[in-house]
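Only one protein chain is missing; all other protein chains are in place.
Order as written gives the chain letters A, B and C; numbering starts at 1 within each chain.
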Amino acid sequence: MASILGVGLERIKQGEIGFEGVPLGDTIPERIDEIEIVAAFDVDEKKVGKPLSEVVKNYWQGDVVFGSDPTIRMGYADMRSQEADVDLEEVVGRLIEAYEKDEVEIFVNLITTEWAEPFEDINEVKRVIKENDVDRISPAQLYFYSVTQYERPSAFINCIPTLIANDPAMVGLAEETKTVVFGDDGASGATPLTVDILEHLRERSRKVISISQFNIGGNDDFNALQDAERNLSKEITKSSVVQDILGYDVPHFIKPTGYLEPLGDKKFVAMHIPYVSFNGAMDELIINARINDSPALAGLIVDLIRLGKMAIERENFGTVYPVNAFYMKMPGPRDARTIPKIMGFEMVRDWLNEGIDTRSWEGYEAEALYNGKA
Amino acid sequence: MASILGVGLERIKQGEIGFEGVPLGDTIPERIDEIEIVAAFDVDEKKVGKPLSEVVKNYWQGDVVFGSDPTIRMGYADMRSQEADVDLEEVVGRLIEAYEKDEVEIFVNLITTEWAEPFEDINEVKRVIKENDVDRISPAQLYFYSVTQYERPSAFINCIPTLIANDPAMVGLAEETKTVVFGDDGASGATPLTVDILEHLRERSRKVISISQFNIGGNDDFNALQDAERNLSKEITKSSVVQDILGYDVPHFIKPTGYLEPLGDKKFVAMHIPYVSFNGAMDELIINARINDSPALAGLIVDLIRLGKMAIERENFGTVYPVNAFYMKMPGPRDARTIPKIMGFEMVRDWLNEGIDTRSWEGYEAEALYNGKA
Amino acid sequence: MASILGVGLERIKQGEIGFEGVPLGDTIPERIDEIEIVAAFDVDEKKVGKPLSEVVKNYWQGDVVFGSDPTIRMGYADMRSQEADVDLEEVVGRLIEAYEKDEVEIFVNLITTEWAEPFEDINEVKRVIKENDVDRISPAQLYFYSVTQYERPSAFINCIPTLIANDPAMVGLAEETKTVVFGDDGASGATPLTVDILEHLRERSRKVISISQFNIGGNDDFNALQDAERNLSKEITKSSVVQDILGYDVPHFIKPTGYLEPLGDKKFVAMHIPYVSFNGAMDELIINARINDSPALAGLIVDLIRLGKMAIERENFGTVYPVNAFYMKMPGPRDARTIPKIMGFEMVRDWLNEGIDTRSWEGYEAEALYNGKA
Partner (left out) sequence: MASILGVGLERIKQGEIGFEGVPLGDTIPERIDEIEIVAAFDVDEKKVGKPLSEVVKNYWQGDVVFGSDPTIRMGYADMRSQEADVDLEEVVGRLIEAYEKDEVEIFVNLITTEWAEPFEDINEVKRVIKENDVDRISPAQLYFYSVTQYERPSAFINCIPTLIANDPAMVGLAEETKTVVFGDDGASGATPLTVDILEHLRERSRKVISISQFNIGGNDDFNALQDAERNLSKEITKSSVVQDILGYDVPHFIKPTGYLEPLGDKKFVAMHIPYVSFNGAMDELIINARINDSPALAGLIVDLIRLGKMAIERENFGTVYPVNAFYMKMPGPRDARTIPKIMGFEMVRDWLNEGIDTRSWEGYEAEALYNGKA
């Protein structure tokens, strides 16, 4: 993912490609060519210590010259149930040192899907760090914590299903520490399309009978999801959409279904949505897609990085629902619901144009806007 | 179509089915059970003179008792190039007499797709009637004209592709004569879904490569479209959407493709949309659907009849863009563009809630709303 | 399944429907209207003791009068790991008594998919019964054993994935006891189609890259497959086809994927098969289907019952590869491979026309025939 993001950014800067897949393209003042990748962390020893440009070669055949080419640093591997000798405060200190050295401003969390329990209460986060409760904190949570402790006002973009923008503890911590957090789980893939199609049916009062959504792919993420616990994390993400959009629940099967190495990053998706139309007529939709996972997410991140910078400048600390509503599968804060992405896109525009005070955005208000008028 | 509309209305009244397929369901004050079918016109001699309940049996197996059961009257058959001896004013007079007798308030135009030239200028309409220029006027145009001459303020819902709400002459005539006109071409079928999917892609700046949309069915409408001229009329409707939604044109093939009698009213749709994502990645969407054509449209008409009544009460004469934007494939007036149906649905809600002055709705304002803020 | 079989047989007898879904239709001397359901076993207490015609009402809305209407008898529930007090010989004795009373000739095994270990050696079967090793024998195995001990020459049609025709112990037992066994796992559903499509690709030397085949349904069988062990049994069945047909293995995901109650007996299937064509061109096939599971299998059983009777008359005891090759997903005997169903159909015809000695049919001969000439 990070490789595709890096390659795409360079190719845009060099005019080789356009703004395809970047929702806001060049319609906002923050320019794509001002984005610079200044640091990268990984826990794969085969990558650590190498320049980004070299690691990229595993995922991209073409020739790309990188403007800035950071060396991959060692990140924080999952230490839960490892009985390892770790000092969390030391780890955080080391990370912050690196952030300062590289003058990082925006953080993009792209680690492999993991299972993690939200903290709910700020004090619980603080306790875990203080008591060095290594088994209680996941890598994504630890990275986020480290960013909040980094002095510079900064933004954390959580592209995986770990609950950060949906964890009141984390959002509280962000507000306290001048941190912006966007999340959770980048809305690439088939789910945003499903959301918009369900909205399409809801507006016509068509009664959905059931929803099947199969996904199969061959990238690292699908491989990781063969692990049942990680898959559970993904499933929670994706299922919440049905009730939120339709207003009623429907038997559904929406989850990453399997791993087939030859498919690589270009997954195969199959959806089936039978529904009742007027006068009891039975209709059905079948949707198949081939979608390159990494570029779909990378294009969104190009926007999120720039929106993160804007949010810092506007001092919209904590989480920003109007951004999350479009760009995330599980838009935080926790009480906010999933809304049709087309509505979410309008919200992004409103936020861009009017600089509305995002701290007042609560779930019920979003719903009010969405259902009619606030 | 009219049969399915009649059957569905009765079954809703009798509590046999819910509001499936009726977008506004029971969320507006105008109640579905107050809709009454008081008259019906047809040009098929096998139907004329029979009660509606008997004709319905050709299209619906179940038992339905009709509250009101009008006898089918003879309508106006296409007289162009027929060298027939017709007096247009007399025809119109005869129709109006029937409207008055049956106290019709809302007219639903469901005749078979036809080819027709818009008039552009009110005076041209008047000339045609005055000079009895039978070859210049299509059945849909004549019906609409007759409704404008009917004294009672009334609404005309144009569910076929003939340009009425998109013909400045007709809209002008409507304004002059206290007539509401909704049109053109009811937005059932696959095109509204295509519109929303294209919008989904546009918001992500995905560059669409081409669009194929095949439709094949076995009802009278598909049969009629085997006639090349009629098909052309349909093709114009459906193609305008691409440029309007995406903002750029794309090679596309969007049209009724063929007739297969055994498919009956439940058509088969296949769509193919390849697009470029971030970093030049090539994705593609393939959508297949089985859709019952008549119920899809009938459900919309149940709303349009009630919205027509509201528009009469509000004296929103002429055409009403916010209604057309959601319910029609080619929303009039002529300069208005196709917008995503999800946006259109918001417009309907706005119109319902705020009673905004619809005469001021022009295409550019819709675009303003759609692209950000007016 | 049994209900649909019963209903369909009656409706054919009464001339209400034709031979749709019955491969051999009326092209063989054994007539469909001579098939009579004389007994039925179940372990569901809600069904036992009721006439078949009453149970059928849960699965079929229409009115059907049954010529013969047996009362459901209590069958043999899975006793493995139940620490129950069971005497296998007594159970078998009781079953045989019922068979004799009802003069059963052909047995159709339609119990829910189960996990079972093949015996490999006849002596092991005998030991299990003798030592009353209740934990070693599955219901399907016990039923089959009971049929071999029934004096009348008879046929056992194994429609589930338990290895019977693929277990040398069971086939040996069948030969010893004048029993015909067809199996294993009735070739309904999507797999036979996959087999024929893979053969289509193989003949053109197209190199298959990967195979995805998702199945989701709402009948009891899909519900049972939510149990991981049962699903494993199904997966083994379905995966063996790839290597057998293509001649090389390919990464594949072919298994029942989930359970969605509203789909009922009509499952949704999605397949994806990318392949390399001439000059390195990348093509792909995507297949979606809605398939009623029970009728698809029931139609095959109507043939298998009649072929079972023919096999008894011809004294083709043991298993009959030419029949299995077409009608079964895992055609026994064990060394036989899966062949394209179109080839299997030719084999059935050969067997019908020439009465070839099926005991000499070994896997390698089938392969010889299939690859060219023996």
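Assume a contact is a pair of C-beta atoms (placed from the backbone, for glycine too) under 8 Å apart; a residue touches a chain by one contact, two chains touch by 3 or more.
Worth saying up front: this structure is predicted, and the values here are computed from it rather than measured.
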item: Left-out chain, listing which of the shown chains it touches; value: B, C
item: Selected residue (touches chain absent from view) among B:49, B:62, B:93 or B:251; value: B:251
item: Which residue of C:22, C:55 or C:181 touches the chain not shown here; value: C:22
item: Listed residues C:37, C:134, C:197 or C:242, member touching the removed chain; value: C:197
item: Positions on chain B contacted by the hidden chain, ascending; value: 209-210, 212, 214, 216, 218, 251-253, 257-263, 268, 270, 272, 274, 284, 286, 288, 290
item: Touch list for chain C against the chain that is not drawn; value: 4, 7-8, 11, 17-25, 192-193, 196-197, 199-200, 203-207, 266, 276-292, 294-296, 298-300, 302, 326, 340-343, 345, 349-350, 353, 372-373
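One rule holds in what follows: only the chains that are shown with their structure count from here on.
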item: Set of chains adjacent to chain A and to chain B; value: none
item: Inter-centroid spacing, chain B versus chain A (mean Cα positions, whole Å); value: 41
item: Approximate Å spacing (C-alpha centroids) for the pair chain A, chain C; value: 47
item: Whole-Å gap between the CA centroids of chain B and chain C; value: 52
item: Set of chain C residues in contact with two or more other chains; value: 286, 288
